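Following this message is one structure expressed as structure tokens.
All protein chains of the complex are present and in place, except for one that has been dropped.
Moving on, here comes chain A:
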Amino acid sequence: MATNAVLISLCSFAVLILAYFTYGRFLARRIFRLDPNRPTPAHTKQDGVDYVPTKIPVLFGHHFASIAGLGPILGPAIAVIWGWGPAVLWVVCGCIFMGAVHDLGALTVSLRYQGRSIGDVCSDLIGHRARFLFLLIIFFLMSLAMGAFVNAISALFVKFHPGAIIPSFGLMLVAMCIGIAVYRLRVGLGPATVVGLIAFGGLIYWGVQQPLPTYQWFASDATQQLLTESRNAGADVDHGSIAAAQVLQESGHESAAADLTAAATTASRTWIYVLLGYGFVASVLPVWLLLQPRDYINSFQLYLALALLVAGLAVAASTGSDFNVIDAAMIRDDPQMGAPPMVPFLFVTIACGAVSGFHSLVSSGTTVRQLDRETDALPIGFGAMLTEGALAILVIMSCVAGLGSQAWEAGGAYASWGGIGKGGLGVQLDAVIHGGANFLSEVGVSERFGQAFLAVTIVAFAMTTLDSATRLLRFNVEEIFRSIKLEPLANRYFASLIAVGGIALFAQPQGAALWVLFGTTNQLLAGLTLLTVSLFLFKLRRPIIYTLIPMGMMLVMTAWAMAIQLDGFYKDKQWLLFGVSVVVVLMTTWLVIEAILSFCRGRGGLSIAHDDEDPHDDQSEVVSATHLG
């Protein structure tokens, strides 16, 4: 019997909602003991700048937009190679028992520490070494993520969607015009937005009509001639180098196809350098000119893409469309697939979408300072993570149902790990784009337009992140040098060089291995945060099992995946990835030692407001319970 994608999605959403009202409330009431009457830092330190008491709908919007991005798209898109069942199960269970606990825990601990960031708190609770470990993890995390993004964009531009090039770069010009109009000429935000969004639509149309096959620029004259002839004969060779090479191969021009594949590799590398250069230039431009307005447009793209995907899935269900049928197997455990073992790799491949250490930075750095009441931490911390899980479920459905059965057959995108793993990260994004566009076609958006829209949205997210991450990574590098007392190296030029160099190092085409490394580092950060939360609960004599088990699982999965990866990288002589894996293993070991030492130190030394140590009386428990429903 065919499996119904909408049914699976609805069941997953129902479990997530149920978890919110049961496990979420249990944690909030009994473990973190959120009290609506205890003043939050937003009130005690209210300054209208960072500390602003904010209503739930406002803060939820800010928080969700801060945690949801490219992460919950890429990870699930890779992980469905092991089948849709494990991916859905891990997203749902991971979200409920780990991700949401992690986010809620980080938010609560930071609340009790008067809005201090998790990095700050963990150095307080664990020790000064923990701060250095924290900085180091962030450096690898950001460099790896940015390397993966650059890698994926270049693959998208060359191998899959040359139609996204004009709209992606055109969007920069549109963003700059909006920036000048809104921030300098003081044009109204509404009219500027409407004009900007119309221009964005027009650019996508232009891109669809006029793709830029940049791979062709690097091919020999004879191959170019053949491509032109094929195009004139009506062959569909505008879809990227992979489709073009296939057309040449099918028409018997095998040497030309090989030449084109080599040209595509050169084009991908060239794009990587262009994007790195872009990252550097964009990071020194004034923010109002490009980053601010494009990020503003990004928010519309995120909401629009989400709304269209949900609507498409709903229409597919109501009309009984083929896209409502899951084509992938529930569990794929075929050794011929060549994929690494599902356990532990599934748990590090889907990081954002199930549990992400990055969320602790958003929860503790920004969101906590705006919580109106302590009990709001439940919908914001726990609820937003579950919503991100729902987004990951949609992505999984786009890949396993929206993509069609050919993706799972021989020669398809998910036929083997070799196809998705070593072909660069663009393959997974292409799967999401194709599957998502099929859902969009259910609501009347043409397939090519839908593909371009999703491709440009993903590229825009990645480029804005690249811009801001390059700025922030410099600060991070400076802080690392300061931490190890190497002040002379903590100057902006050297730090910028290290920051861009770090991204460049990982931006080389490494395929899914790069993403797995990123996922592992992200889980390591989640482990560090969960350790901080566990210690906090331990010192307050509260049950720690709910945070300690997720922490243990994060560390075990991380170490296990790294051990397997290390062996593979050594055998394949991939020394860069081998080196990074060694560093990750060392950081994991370090974290385990710090955890043991922290618990051995006992319960003393808690420097939060003393009233928290007093167990809540029955009355305050009742009040909390009433506010949590």
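Convention: a residue touches a chain if its C-beta (ideal position, glycine included) is under 8 Å from a C-beta of that chain, and two chains touch if they have at least 3 such contacts; residues count from 1.
The rule is simple: contacts and distances are computed from a predicted model.
J.: Just by its UniProt name, which of "ABC transporter permease", "Thioredoxin-like fold domain-containing protein", "2-oxoglutarate ferredoxin oxidoreductase subunit alpha" or "cytochrome-c oxidase" is the chain not shown in this complex?
T.: "Thioredoxin-like fold domain-containing protein"
J.: Please pick, from A:Leu34, A:Ala79, A:Val101 or A:Ala145, the residue that touches the omitted chain in the full complex.
T.: Reading the full complex, the residue touching the unseen chain is A:Ala145.
J.: Just name the one of A:Thr3, A:Gln114, A:Thr270 or A:Gln292 that touches the chain not displayed here.
T.: From the options A:Thr3, A:Gln114, A:Thr270 or A:Gln292, the contact with the absent chain belongs to A:Gln292.
J.: Can you work out which residue in A:Ser168, A:Thr465 or A:Thr588 touches the chain that's missing from view?
T.: Looking across A:Ser168, A:Thr465 or A:Thr588, the contact with the absent chain belongs to A:Thr465.
J.: If the hidden chain were put back, which of A:Leu18, A:Leu173, A:Leu189 or A:Leu497 would touch it?
T.: Considering all chains, including the one not shown, the answer is A:Leu189.
J.: Considering the whole complex rather than only what is displayed, give the residues of chain A touching the chain that is not shown.
T.: Considering the whole complex, chain A reaches the absent chain at 46-50, 52, 54-55, 57-58, 61-62, 65-72, 117-120, 123, 131, 134-135, 138, 141-142, 145-146, 149, 182-183, 186-191, 193, 286-288, 291-292, 294-296, 298-300, 303, 352, 356, 358-359, 361-362, 364-366, 460-469, 471-472, 475-476, 478-479, 482.
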